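Below is the structure I would like to discuss, written out as structure tokens.
Here we show just some of the chains, and they stay where they sit in the whole.
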Amino acid sequence: MDWFPGAGPLLLTAKLAAITVIGLLIVGTPLAWWLALGVQQNKSRWHGYVRVVVEALVALPLVLPPTVLGFYLLMAMGANGTLGQWWIGLTGEPLAFSFTGLVIASMIYSLPFVVQPLSNAFQSMGRDWMEAAWSLGANRWQTWLRVVVPHCRAGFLTATVLGFAHTLGEFGVVLMVGGNIPDETRVVSIAVYDLVESMSYGAAHKLSLILLGFSFLILILVYGFNRRWSRL
Amino acid sequence: KNGAGTSSHKQGNHEGLPLRVAVASNFSPTAHKIVTSFEAGTNAKVSISSASSGKLYAQIKQGAPFDVFLSADAIRPDLLVKEGYAVAASNRVYAHGRLVFWVPGVSGNESTCRQLLYSGQLTRVAMANPDVAPYGYATRQTLTALGLKNPVFTLIFGENIGQTFAFIHAGGVAAGFIAASQWQLSNRSGCAWEVGTQYHAPIAQRAVLLNRASNNALARRFLDFLHSSKTQAKIKASGYLLGDQ
Amino acid sequence: MLVCDISLKRDEFELKMAFEHNGAGVVGLFGPSGCGKTSFLRALAGLEPATKGRIVVAGQTWQDDRAGINLPPWKRRLGLVFQEHRLFPHLNVKNNLLFASKVRRLSKAQYSWPEVLELLDLQTLLERKPGQLSGGESGRVAIGRALLSDPDILLFDEPLSGLDAPRRAAILPYLERLHEQTRIPMLYISHQMSEMLRLTDRMLMLSAGNITADGVTLELAYQLDTNLLSILEVELLHWDQQSCIASVQSGADVLRIWSPQRPTSKHFRVLVDARQVVLATQLLEHSSLLNQLACKVEKVIPGDDGLCLLNLVGQGWKLKSQISLLSLQNFGLIVGDKVYAGVKAVILKGN
């Protein structure tokens, strides 16, 4: 915060986005898998319905305005909320206005951007290559690493990019659940927002440009490497 | 380069077109009440657009179709006048905000409530962002005056005073500085300390007539209505101090 | 060693297969399109979760419903050539070939990389992606991938169907040799009877999911090909290296048959095509027919297309001959007549 008003928030944002995306990939991948391929084996009608409901639920956080979603999340995570009380019982710390709370909120809000592309990728891959890998002795884990992941590379890439970018840009939820605490929950999106609100347009432009340039660089690198790799 | 004036295709008050009032979010519940009684008296239609004063300011400069601007501060109306977007003569304070320190979970009188600030019992206190919101700015002055410039508790910043209240309401924070108007609207549980005006500079909320409505009689009537003693009484009852000191 | 007794139900199709096979010899699966050959291989490989029953391969129980055993596919050590090849599109040919050795952590000794590369002529393709291969090329890679996976059993689903004759001719002996050296069981699907005759010792004929016939390939082929093939069980008397002619005893007669290599066992079978058997009412002298065997007409089966089939019985052997009705009329042959069967010396398959 000393040499430049955006440094603290930028680092915090990068951390939040990275952790959120990693968390989302960890949570979203099995969910997407189940949505795409899990039900085929178990053909009962009932499973089909459950799947449709889950699919709809995943997209649902999107339709609420971020601030409003944040409000409800805050109610859940607050001292009187179920989640909040459970968390306090567990860790002794409150969940609301903590970095962990921020990560959870971001994850809920960005979940569909990760689950949907992955689910599509898994679905369009089908079982053929997995069967081939199994028949060659690759167990689930090896098949996953050596066949599914490279095969669904585009899906993972899209999931990561959308999840990352959306977490960078999101601030409604983050503001509500995080409370704009410097170095703890003040991410760069809130910082830019504050600058705009307080009419510090010059600093706002500067920070926006840095954010854009930085993101553009990352995206170029990611997409460039992807092209490289897919050409190999 | 008066954008608002030249680009407006609906200049003046034509029959059937509603009067458009831009209201800072914190005043919007009170504004709704005022508008309702204004409409009843004039048979005119008034529409309210609320957002933060900062947003409204930026929008007005970009030609937003607002006739009257009720800001949460004095800075933005003054700027609008200076930059030629608003009618200078109309720029008047319509209310002064009042701060309340509120601890909903604890019962007690004002002084016990105030003592809680020093007790160390509170780990977090919510307030509006001082860089953005006038109430936040006043809160910071208050904290300084109270010798709490570096308090033991963590300050949780709301984007504006509405969000600050939401923090407390949602159970995220146990205490915070909110607007008296909000406290009036809430169920007033727990204890509260009405921060006196001696702790901070007045939170003057100014209203201006915007250029596009400079010839709009209805808009002028609305401003008159806003500053009328009957309305001012209503504003006071909602938790504000009166306008022109 | 392969024991299997499985069933698999689909909407409009039911597979029911039970058979045992003890290491020696390749088993061919033969049957019309849609009869269940691929489904059977998939069931063996554990790729059809609805499969019920028992599968034991090389002493290891892969599935046994009663014992609650059902190994996942990757624990079933098999080399499967899929009908549609299924090369991994994101890996180049080399990494497709090495896939199994990587996941199974095979040591170099366990697979014969240079040998397989040369056999299948893959050297120039190693850096290509599967999308840049022709149909036959991708088929060769698929065979290579299965061979290099160090399997306990090989399951081949029409592996040679997209290959030209010279390449087929190069690969078949390798598979034969492979089988003889390693003695791993091999299930082989093909629609080409010639491949079956060449490679398999035992054949299962399938129809609508059931085994309709199960036996020695030669004999089934004999029954199948509208009875144009006959088999002589013979005993080797002598093989002459220079003329490549083997003298063999069949019943009371001695035959001379052409065989470029010394027959590997003393007792073997000779396949004779009825279209190549010349009939004569007298011994034909001065002809290139190496064998002329006295026999009796056992049965005359006239066709409706100007040809007829004759079953002939010699002293301890049977043979068929297809001749034109015109010749039959010329001879005036009837059942019980004595004739000479002339056979050029061609050996199709010894065992």
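Lettered A, B and C in written order, each chain numbered from 1.
Criterion: a contact is a pair of C-beta atoms (placed from the backbone, for glycine too) under 8 Å apart; a residue touches a chain by one contact, two chains touch by 3 or more.
If you're wondering where the values come from, they're calculated on a predicted model, not measured in any experiment.
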item: Chain copy counts across the complete structure file, not just the copies drawn; value: A x2, B x1, C x2
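Note that in this section only the chains that are shown with their structure count from here on.
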item: From chain C, the most remote chain by mean C-alpha position; value: B
item: Closest chain to the centre of mass proxy, which here is the mean CA position; value: A
item: Geometric centre distance via CA averages, chain B-chain A, whole Å; value: 36
item: Mean-CA-position distance for chain C and chain B (Å); value: 91
item: Approximate Å spacing (C-alpha centroids) for the pair chain A, chain C; value: 57
item: Residues of chain A whose C-beta touches two or more other chains; value: none
item: Touching two or more other chains - residue numbers and ranges from chain B; value: none
item: Chain A to chain B touching residues, read off their complex; value: 67, 71, 74-75, 77-81, 84, 94, 96-97, 175-177, 179-181, 193-194, 196-199
item: Parts of chain C lying in touch with chain A, wherever the complex brings them together; value: 45-47, 49, 72-75, 77-80, 82, 84, 86-91, 99-100, 102-104, 145, 149
item: For the chain B and chain A complex, residues of the former touching the latter; value: 52, 54-55, 57-58, 123-124, 126, 129, 131-132, 154-159, 163, 166-167, 170-174
